[in-house]
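Shown here: the complex without one of its protein chains, the others still in place.
Note that the chains take the letters A, B and C in the order they are written out, and that residue 1 is the start of every chain.
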């Protein structure tokens, strides 16, 4: 059986990535592609790498007949997303890639995103979209809120350690190295090749990055008490990839064991042999996440490192994985392509 | 029905790329992976991006039981390849990715590669592996000789123009811009990141690049008279991609029409609207080749530009396409993945 | 004696490059920096790499007291430049880095730039700023029009061959590979890291690039008859550098000899041994231009390759070299720094 989907926000990187992935899915057909400002254009003009595909002409959201859509991917900016989703049919399955439905507490949403939430009732139904940890809820969900890409990476490194009580909850430092596509196709000076290539820097220093809201929510829930982590992202000159280097206090061997056990049956999570460090090179373009653990020379301290592709496992791949769960498809359908190396 | 294949030379980039592609093929199983110097190692150690796959341990060629192999990919260095293939069972289907069986005239081989050919009899059976132009011969071939990656790119731009008598045969200039993976995983100073990143240069200037042997052979055969082109490759700071900018004398509109007609039914060749220029960005990681034509401001001169991924359409993708033809599979099986962008 | 200069358009890359170079000049003091939209800001905010320098606060052009300025660099967009320069004191020495005064024929200017020239009288006084070939005129000039960066590169490869009557004037092809900083700090989608890194493409195909106006003007004047070249620029993923691969018909040895003779006494032009190819790696950040010549395998055809840094020798370095000539300084003052490698 073929499921019919629409993608709202098809002219951004996560939209294009969804199309790339769905192209390899046996049972999903793209029925509509919306991009307000580019309505009327062909995808081949917006993303020439999709030139070979037969795709619907870009349209406005209002032009879509949702009665023939089984599931809708929303790859829209936050704030826009909640407005658009409020107006969609209430029985439509939705995978939202924006930040709008990730935080369960509207006050937290407003604190991190600056605007009051305008769809609080809908938010109550949203399931947090970290597939490996919310699998059952996602299967029956109406609306799944895709996670932040940084938030996903950090959680893959830390969730089993927090739920297992293996680390000091008051001393967790996440130093993230992020590729540039996470910032989207926005025209900003610091995203220009001439400004980014051959150099790197921290940003949002001091704990101001919005994905902290997700860390706080998820880690506190797991621990049953408030957990606040330190999180400093860095922008590095690469197009895809997130590498989270996580500094924790705990027993490195026990940590490695906990991760290996937690992910033993997971198709997309690979725990490396003890002491090995993953690389974003080895997950690029794929839905895999590689996790490594090392013992520091200082007793009782461990380093956990997780690597994934922000556009795939961190965003559109995760979205398709969740859609598979919601549609009753194989969870891995369309997602088992190997990384592109070199 | 599942076909069983072996890959000889699995520790190089073209070997790894074959594995990546075959992972998405419905009817091919990898039965053996050989790499002489790394025999005994797991692929996950040699190419960690393939860590998630269940693959045979690397072995020596002599350890393979070829009676259970339907087709063998040889991704070995030239000269080694002819020696190894001479010793393989004579009824084994072989796709060779090296330069050893591309040139039909052993004297030409020796001229360009410096050593006498040691398997002249086998060479007589070899079919030149440019799938789109040797399709029927490949279907019934025992041994297919994969083309040079630069040679493939130039031919996609030029063959229909030469066979159509549309251009001046004495004034063809190919200016190629090549990414670094074409040089393989060799440890050479000029391939280091510090030496290559942020700069670019011509190499093999003056018509000394070995792929000229293929151009001479193929273009002369098409034209029915000797054709010698100018060909200057450049090394640019990127990992995948070849862009051929070809300067010809002829009518640009007729040239565009000839290419559009020649490739109308081809699944992997996309001819762009007249005047548009392709980009290697838009074919990366895929088996597609984009071709564009523009009219120069000088009457009677045209520019033809072809872009492909050297490791895919220029090498391992082409090899799998040929294997599909030889095995009676759909020609596109395992090869329709969209390019990775960004 | 210290010369006092102003830089108009200090918030762009060529403005910043001028400051970098003047920092190493023994006898030039920066007295004013203008940038209309960023007036009031410190350079450290606009270009943090200049943080260590004591520089004037950015101001509006109207705020500058030109009576205390000996020479003014205009690093403004074309069209704006002619308007601004029309309003400057008529006795002020000016080095213009824009395209506005390069073309002596206003009709040619309008043809390539789309707008009628609004300062035709001033244009008559302008000297074309290719230092090595207009040295004497520049010394006594009031207004020097810096060349296009591509135009400079192509001319270094070709002028001695055209003036020496060494090549076929009807068959000259320039295939240029350009780094991204030549496009300036503009916010355009194709200049984003995610869009440019790891790929490359031709642009302005078919002879539509504006620098053709300069080639036409200069080569025709040299030859004493109309000369039209083919010129196709390519955008490659690097920040600095232009590599011109020039295909000509003529005797390669004579060509090499002519270039070696022409540039024997030039401090910034290095002619490589016959057969060697230059690289943009080896001129980055410097005012040097490397030129190489090779004989093609086809008799009577030669390849001339020139490499320079578009922001230095192609723009701001050239501007300072011209300012040195105009001010009676050593031509090389502030310009002998070695390239940055790696």
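Worth pointing out:
Quick note on the criterion: a residue touches a chain if its C-beta (ideal position, glycine included) is under 8 Å from a C-beta of that chain, and two chains touch if they have at least 3 such contacts.
Everything quoted here is computed from the prediction, not taken from an experiment.
Of the listed residues A:64, A:119 or A:305, the one in contact with the hidden chain in the full complex is A:305. Residue A:294 is the one among A:7, A:144 or A:294 that touches the chain not shown. Only one residue in the set B:37, B:54, B:188 or B:225 touches the chain that does not appear here, and it is B:188. When you scan A:40, A:89, A:207 or A:273 for touch with the missing chain, the hit is A:207. By the touch criterion stated above, the residues of chain C touching the omitted chain are 13, 16, 19-20, 23-24, 47-53, 181, 197-198, 239-240, 267-268, 270, 272, 278-279, 281-286, 288, 290, 336-342.
Not every partner is drawn; the one left out touches chain B at residues 13, 180-181, 185, 187-189, 191-198, 237-239. Along chain A, the points of touch with the absent chain fall at residues 171, 173, 175, 177, 194-203, 205-208, 212, 228, 230, 232, 234, 236-241, 243, 245, 247, 275, 277-282, 284, 292, 294-298, 301, 303, 305, 307, 342.
Here, only the chains that are shown with their structure count from here on.
Chain geometry summary: the mean Cα position of chain B and that of chain C are 39 Å apart. Between the CA-based centres of chain A and chain B the separation comes to 36 Å, rounded to the whole angstrom.
Residue positions of chain A touching 2 or more other chains, listed in rising order: 13, 181, 197-198, 239.
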